[in-house]
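Heads up, one of the protein chains got dropped from this complex, but the rest are sitting where they should.
Up next, chain A:
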Amino acid sequence: MQHLIELVDLGIALAERSSRADLRRRLEQTKERLLDPSIRVIMVGEFKQGKSQLVNGLVNAPVCPVDDDIATAVPTSVRHGDMPAAFVLTQRSSDGTVESGAPVERREVAPTELADYVSERAAPESDRQVTGAEVFLPRKLLRGGLTLIDSPGVGGLTSAHALTTLATLPSAHAMLFVSDASQEYTEPEIQFLRHAMRITPNVACVLTKTDMYPQWRRVEDLDRAHLRAIDPDIPLFPVSSHLRLTAVETSDPELNAESGFPALVSYLRRDIVGQAELLQRRSTASDLLSTSEHVRLAIDAELGALESPEKTPEIVAQLEATKGRADELRRLSSRWQTTLNDGVTDLIADMEHDLRDRMRSIQREAEDSIDEGDPGPVWDQFVEWFERRVSSAVTDTFVWTQERATWLSEKVARHFTEDEVALPVINVDDTRDVLDAVGEVAELDSGRLGLGQKFYIGLKGSYGGVLMVGIITGIIGMSIINPLSLAAGAVIGRKAYKDDTEARLQRRRNEAKVLIRRQVDEIIFQVGKQLRDRLRLVQRTTRDHFTTIADEHHRSLADSVLAAQKAASLYAAERDKRVTALRRDLARVDALTKRAAAIDIDGSARPSSASPEDPRTVSAVGAARAKAGTAPA
């Protein structure tokens, strides 16, 4: 990594010399990326499968709390640090829900006390909620920037966990899907795996607790068969964290080998870290190559004009023509702009339709079940069900929008005929705070009546009955209160009470429907706004991204034209001096180009080149850069 940074520094100096601030900015970003290489690997799976213990086994230290009963409640990230340290992240919250946009407070705690904060048992503080934890450990495995994230299990009773996990996935480079050896994959597990794979393509599966189950090899075979049905390339690692920790305690290399961890560690090193480094390397190389090409264009043009003045008009004409084409890309009415604008408009319309469609089907379902029974007594459970359905529908919409947005930017990129166009970074599918703006569903009257109310309703009915019959019987000379009128009062009172019960039920149903409808409207409104905002952001990012590229091209070509024209008007003596200077610059650029190209070949020559592209051709550089561009930072 160190020599890469040096090279980038060289490139920055070169851009500086040719006074190209735009190129310099780009390289500075590259350097930032190099200085903080964070490769996030997230452990996901159902609860109580041994995810925390797996992290502990990987770093050989009990950093993540392990318990027979209580499951992990918030994500814990473990990364490299010179001294062991632990931090708890808290956010201000009210009534158990985190306020959106509240600042995250980072507080250092003793590593041994971490369990008190991150497990389900943790006592909630009055107004702050723990949203995560960070642990720093001096470990060789983590030095390359590897960050291990222990996530709360999926499928527990608090189903929000599944969404939290899916929400953190887009920011992860890879995911380890953890399941224990007691049984083959279950249907919810495979479903989660399929869902998660749409978000993160880098997936490996881990079979834990092999020390416990005599038949783990059978289970392994069964699991492999299930995985083959999804994607034959997913690797599966049977491991035993218990053996690994025992092996470290007794420093027994044989036991360590039996634990299955060496294979997993080398997979993480070689395939995950290695590949991430390779991508990093490639994107750096391609940044450097394109910078040097841009710089060289001007130098070449000037040099050509100086060395053979008679050809100057020809060179200038050629450059002008290219510049014209590049200018075309810069214009507002250019084709890629149209594609982008149309695409985003379509996308917004589609996504609004999608959201509305999903919400409507939920609403229909909700109304059907309201009609079937009395919503009063079960309102709490009902609201819970409703919220769960809504959040999973919203997640689906966001994931889908992300896919469409990526596809759109690829389509825009096709307008740039050069094959080395990078794609912008798009991050739409993070659903963490989306539903925060939506309020809670209102309370519904549970339908229980007090004795007084019942009495009142009955009385109201019987009063009329007594009066009616009393007056009629009054005609034949009886008093208003007589046995007949009292009997009528009792009958009508009973009927009134019955009618009132039914009317109340009907009213509760209607109220419940109105509440649900209002909530659905609110959700469509709020979430729709969020989605539109994000898509606009996508549009802006994409436009800026491609405009920068177009600008760079334009600037290089304009510089070249200028340089060539200037060269023609130089005196002979100065001309020689200039040629020497340019030759020196050119040599420097060539050296950089060669070294940048060497990085790439260097990287691909390592055994780790698991990526499918052939890295020797220039277009592959472009592809690699495109990949680096879409990989979340």
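Keep this in mind: contacts are C-beta pairs under 8 Å (C-beta built on N, C-alpha and C of every residue); 3 or more make two chains touch, one makes a residue touch a chain; residues count from 1.
One rule holds in what follows: contacts and distances are computed from a predicted model.
Asks: Can you match the unshown chain of the complex to its UniProt protein name from these: "Isoniazid-inducible protein iniC", "Branched-chain amino acid ABC transporter permease", "FMN-dependent oxidoreductase, nitrilotriacetate monooxygenase family" or "Membrane protein"?
Replies: The record for the missing subunit names the protein "Isoniazid-inducible protein iniC".
Asks: Who touches the missing chain here, A:S171, A:T246, A:S334 or A:N482?
Replies: The single option touching the absent chain is A:T246.
Asks: Looking beyond the chains shown, say which of A:N56, A:S77, A:T90 or A:T210 touches the absent one.
Replies: Only one of A:N56, A:S77, A:T90 or A:T210 touches the chain omitted from view, namely A:T210.
Asks: Specify the residue from the set A:L255, A:L505, A:L537 or A:L562 that touches the hidden chain.
Replies: With A:L255, A:L505, A:L537 or A:L562 as choices, the missing chain is touched by A:L255.
Asks: Have a look at A:L137, A:V219, A:L329 or A:L582 and name the one touching the chain we're not showing.
Replies: Missing-chain contact among the listed residues: A:V219.
Asks: What residues on chain A make contact with the chain left out of this view?
Replies: Counting over the whole complex, chain A touches the hidden chain at residues 46-48, 68-69, 155-157, 159, 182-188, 190, 209-216, 218-219, 222, 226, 240, 242-243, 246, 255, 258, 377, 448-451, 454.
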